[in-house]
Every structure is written in structure tokens, then in C-alpha cells.
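These notes are about the structure you will find just below.
A single protein chain has been omitted from the complex, and every remaining protein chain is retained in its original position.
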Amino acid sequence: MNKKTIMGLPREEFFVSGSRNCAGCGFPSIIRIVTKAAGKNTIIVNATGCMEVVSTPYPQTAWKLPWVHAAFENAAAVASGVEAALKKLGKNTNVIVFGGDGGTYDIGLQALSGMVERGHNVLYICYDNEAYENTGIQRSSSTPKFSWTTTTPIGKKIRGKKQWKKPISQIMASHGMSYVATASPHLHIDLFNKVKKALSIKGPKFIRVISPCVIGWKIPSNKTIEIEELAVETGVFPIYEVLEGELKINYKPKKLKPVKEYLMMQGRFKHLNEKEIRVIQERVKKHWEHLLKLEKMGRIYDVIL
Amino acid sequence: MVGIRKVEYGKKQVLSTSDAIAYAVKLCEPKVTAVYPITPQTWIAEKITELINNGEMDSELILVESEHSACSAVLGAAATGVRTFSATSSQGLALMNEVLHVMSGMRLPTVFAIASRALSSPINIWADHSDLMNSRDTSWIQLFCESAQEAHDTIIQAYKISEKVLLPVFVVVDGYTLSHVYEPVIIETRSKVKSFIGEYKPTHAYLDPKKPMTQGPISYPSDYMDFKLEQQIAMNNALNVIKDVNRKFKIKFGRNYGNGLIDENVKSKRVIIAMGSACTTLRELERVYKKTNYEFSLIKIKSFRPFPKKELLRALSDATEIAVIDRAMSYGNAGPLFIEVSSALGEAGLKKKINNFIVGLGGREARLKDFEFIIKNIGKKSYWVNVNEGKNISFRMV
Partner (left out) sequence: MSKYPVIKKVGNTREYKTGSWKTMKPVVISEKCIGCGKCWLFCPENCINEIIKNKKKIFEADLDYCKGCGICAEVCPVKAIIMKEDEE
């Protein structure tokens, strides 16, 4: 069902108003597009993080789907248990995990790797806001190089985060799992179709969705969607899928915009000097060319034991 | 794993305690089992995987990548609304600690078999109770067993208790000294167990698109403490539920263990309080020392949580000297069981001569002469027993 227009999307809503997310937050649109694709027969497992905290302030919940949260680093393990229970009950309910980058790249990586290695029929979605935003914008391994956070301040000696963003897609794909993809809410049909495709595949699936954070990225609250677009148009956040080890880029800008356009809209990067911007530009360009090369190679993720 | 012939249900035969536990779990039919290897618990996990892979046990097996994930997977399955099981020891239980609190806080029932073992460091794979004591405040019911039969029976009782009070339960056997011991055991029949514990059909928490609900929300100061009070109320309620289940178990299966919380028949003014497999030795010595001037009575604490204060105080009412044997230490004070007993006495305003013996940490031998030393020093100074090459070192008490 390739929905072309927005109004072609299912209208049923599973995430209602009144959630306490910040004005302009990136992940509500992720939740709505994903749950529209997944539909009513879905159980949500949420890792501790912004999404979980803002959406379930007892005695209220914004979720209209069955939803469970236990802790920060075990969402994938909890989901494994949910999936196993459903299997025993003979039910085919979708199990979807939502985790932030901290809960996915860092503290939750072991549980995620275990869930994938064991082959649980679960779709794991990482809303990637590139820092521990809920706890006040501390650095995670997903934070971009040079980026300001409250634990990578811009000092005289050290300027922002030292390391490049952890290649989580590569790590997940190298598990030999069936489906790994990236997506952006602004390409809503692509995200919708990826969730549909993922849910049609039996076994573990991983989709990482860009989720700008107004507070953490220091952007105006109305620029969330525009920032997503710029991230994709500059090649900073390429949109691709790795299906059975074969990479396919789903969206190719005719010409990559300079990363500066993307960086300079964000307060977390406003300290960057020309040299630092050049280093980022080089890296993004090299990475984009690498993706184009991989796309032509057919099966790229054969398991190396 | 020692290969043994097929188990005959309902008949007494010699089995390891680990096997007895595994078969008891099979009879309770958890729909999801999540286990991770750790000595000395592993036999339980291995036997269960054998039963599952032979089609004798219909449980979805998750061989997780850590104990933290074992408890988390169990939590996920329990939150979905099915009966679950896991087993672990020592470091594994310690790694689960965060999730233990979450699971009891979410009021999700389950039963974990724990082959209790010392906590690192230094690393040590032998028996003591430090891992359970490290989980003392997790709001998990803790039932300590003394024999293979008691372990088998307590697993069955634990499901009934857990699903009634909606708090998870540890069924504890001392690592090696009980988990790996072979004893005559009756493995009950499937039909009898099923009629005793029934099915787990939660109404308070499950995950079903037909009736969506949110489990594990964030709770602000306005509500959090009230949920915690409910846990304490449930723990108190568990005191009666445990006794009731113990009584009903006796009716159906012909066996009970004291009143389910505590096992005693105090005759002497000199009392020794202990938990786990040490009680078997002490029960023997209780007989040996009868009618000597070192006669004593044993009080076996089966339920460490909820702690049976009322029953204990009644048993201690005439006692003048009390010795509490601990297989763990709350460093900077005394043994955890001692602290529980003395606080109960304090609460009741009872003045007794009470002392504490720290015994058998990390599988340290508790020799006959060590027991004799304890029996002869009830109510006197407190000691670490059989340390520094067999010495008994007294430790400063109030």
C-alpha cells in the first residue's frame, strides 16, 4: 500500500494531544507515522527517555496502544519477552520498541544485540536526537563530532565532542539481520513504507529515524521539519535501507547541499570555525560516496565469523 | 549434567535438587523462561532446556545475553500476561537488581529459583546468602529451602503465592550444598499441580490491543509513595497468603514446612535461628544435644521476606539465649538475619541475650566442631566462625 499523499495515510490516531513534549519536538511525528503504518494490533515497548517520560505522566497516558516501559537499557530484552509471550499465546501482534539514541547506541546496545542475535520478531525504532536530551543534553555516542552538549562544552582546550557519531546502522547490519534502515519524518511516505516493509519481515528489524531536539540542537521550535530536510539534503543523515545485506539509497538529492547550511541553523554548532566545518564536509562527502559504492556492490554484509 | 533415567511422577526417587526444581517448574508451565548461565544455578537452566527441547515442557525459551536481560525478558512476558520463570545466582542476581525493583514495582508476579552463592570480590562460586541479602529490599518474597523436596514444593507454592499477592518470589536453595545434592524426592503429577495453582489470568496488567493499557508510567511525588505503600501492604498480606498456601499444600500433597513462614517447635530456653541447608545439620544436633545442658531448639526461618516477626516473637517468648546464624554480613554492623531478629525483639521491647555467628561465607566449611562452638556459646559473644585458619574471631557488638 504505497500511500502517495499525506491524506492517504490511515486516520486512526494512537498518540493523542496533551503529551508533555517540548514545543516543536521531533518524535511525535515519528510515533504517528510509525503507528499509522503499524496499526491497532501493536504493542509498544519504550525505553526510558524523553518519549517515555513526556507521554506517560501518571495518571495520564498519550498512548492508545498497549504500552510498557521498564528501564533504560532493557527495552529490547523486555520486547523479547513480550514477543515470546505473544508467540506462546498464538497472537500475531506487532511488537515495536521505541528507544532514544542513548538507550540504543549506548546503554541499551547489549540488549538490542541480544534481541537481534536471537532473532526475535520485533521492530526496533531509534528516535535519534543525538544526545541524552531528557537528562539535559549530555553527550551520547550518537552525538556528532564537534557538537556542543552539556558534557562536551566548547572550551579553550577542547571544543565539543571529540569522536565521530557511532556507526550504529553498520553495527546492526553486521549482525546479518534482515532489515536495517534510516528514515526521516519529513519523508513521511518513505518512513511509512519502511515500517510496513519491516513489519512484513519476520525477525528483528532496526529503523533509525532522525529526531531533532529543539532544546538540545538549539533550533527555533518551528524549524524541526526543515532541519530534518537539510540533514538529508546535505548528506549528513542519508536515507537508505539494508535489506538482506543489500544497501539501497532511498533518497538521492540531485546535488548535496553544503553541510554549513545545516550546521549554521543549530546553536549546538554555532561555535564551529571554517576548519571544523571543512572537516565535517569532507567526512560527509566521503561517507556519501562510500554509500554510493556500497549500493553497487549487492550483498555487502556477509557475516564474518 | 548426570544423565538419569526418566522421572516417574508421583513416586519417590533420588534426584538432584536442581532437577527437582526444574521438574517443579515444568509442572507449573511457565509460558516464557529466560535463563543465563551462572554457577551453581546452571543445572536448573540446563535441565529446563532439556525438557523443552525434548518436548516435555511447553515454554518459550529465551537464552539471553545477560541476567539483566533475563529478568527484563521475564518482565516483558509477565507484563504481557503470562506465567514466567528464571533462575540465577550471585553476580547474576546482583546484575538483575535494577530490574528486580522494576518488576515488583509493576506488581508483576514471577518465580525465580536462586542457588545462593557468595558475591564477588574476591570471586567465589560457593554457597552463602550474600546475593539474597543484597536483594533484601527489592520487594521480592524470599523463601529459603532446606531440602530437594522443599525446593520442589516451594516452587509450586511460590506461583500460587506470587499470583495472589502480585509480588515476585525467590525460591532459594544454598548453592552446591543443596542445589547439587541428590535426595529422595517426589515429583508431583501435572494434573495435581495444575488444580492447585490454576492458570495465570491477570486482570490488573497485561498487554492486549483489545484492551490497551499503559504499564510502567512515570510517577510523580504525588503518587509514587502510594504505590510503594501498596507494595508493603501486599508484603504484609503475603504473610497470611504464604501460611494459607502452605496449609492447602499440606491438604493436597501431604507435606508442609512449619507454617510456611517459620518452622519451629521451641522447647528449650536456648534457641538457634538459621536459614537454608544449615538447618538440616542443626536439626540433627538439636536431637543429639537433647537433655544435655547445651540443649537448644532450632527456629528455621523459611520466609526471609516478608519477615515473620509475629510468629518469631511467639516462638521466642520463653527463650533467654538466642543465637542467630548468618551466611552473609552487613558490613559495618552484623549479619542481616541477626539485624532482622534483634530489631523484632527491640520492637517488642523484649530483653534477650542474643548473639550472632557469621558462618560459611563463600562455601567456608561449617564443621561439626564449629556447630558445637555455636551451641555452647548461644547468647554470649558474637563470632566469625572458622576464620583465619580455623579460629573463631569475636566481632564488636553493642
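Labels A and B are assigned to the chains in the order they are written; within every chain, residues are numbered from 1.
Definition applied: a residue touches a chain if its C-beta (ideal position, glycine included) is under 8 Å from a C-beta of that chain, and two chains touch if they have at least 3 such contacts.
Only a predicted model underlies this, so the values are computations on that prediction, with no experimental measurement involved.
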Given B:204, B:252 or B:310, the one touching the chain that is not displayed: B:204
Residue of A:114, A:144, A:185 or A:216 in touch with the missing chain, whole complex considered: A:185
Residue in contact with the excluded chain [from A:17, A:200 or A:273]: A:17
Interface with the undisplayed chain - residues on chain B: 105-107, 166, 204-205, 211-217, 219, 223, 226-227, 230
Positions on chain A where the hidden chain makes contact: 5-7, 9, 13, 15-26, 28-29, 32-33, 55-65, 185-186, 188, 214, 220-226
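Assume only the chains that are shown with their structure count from here on.
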Inter-centroid spacing, chain B versus chain A (mean Cα positions, whole Å): 43
Touching residues (chain side chain B, partner chain A) in the complex: 31-32, 34, 58-60, 62-66, 68-70, 72-82, 84, 98-99, 102-103, 106, 207-209, 212-220, 223
Chain A to chain B touching residues, read off their complex: 40-43, 45, 52-53, 56-59, 61, 63-71, 73-74, 77-89, 93, 110-111, 113-114, 117-118
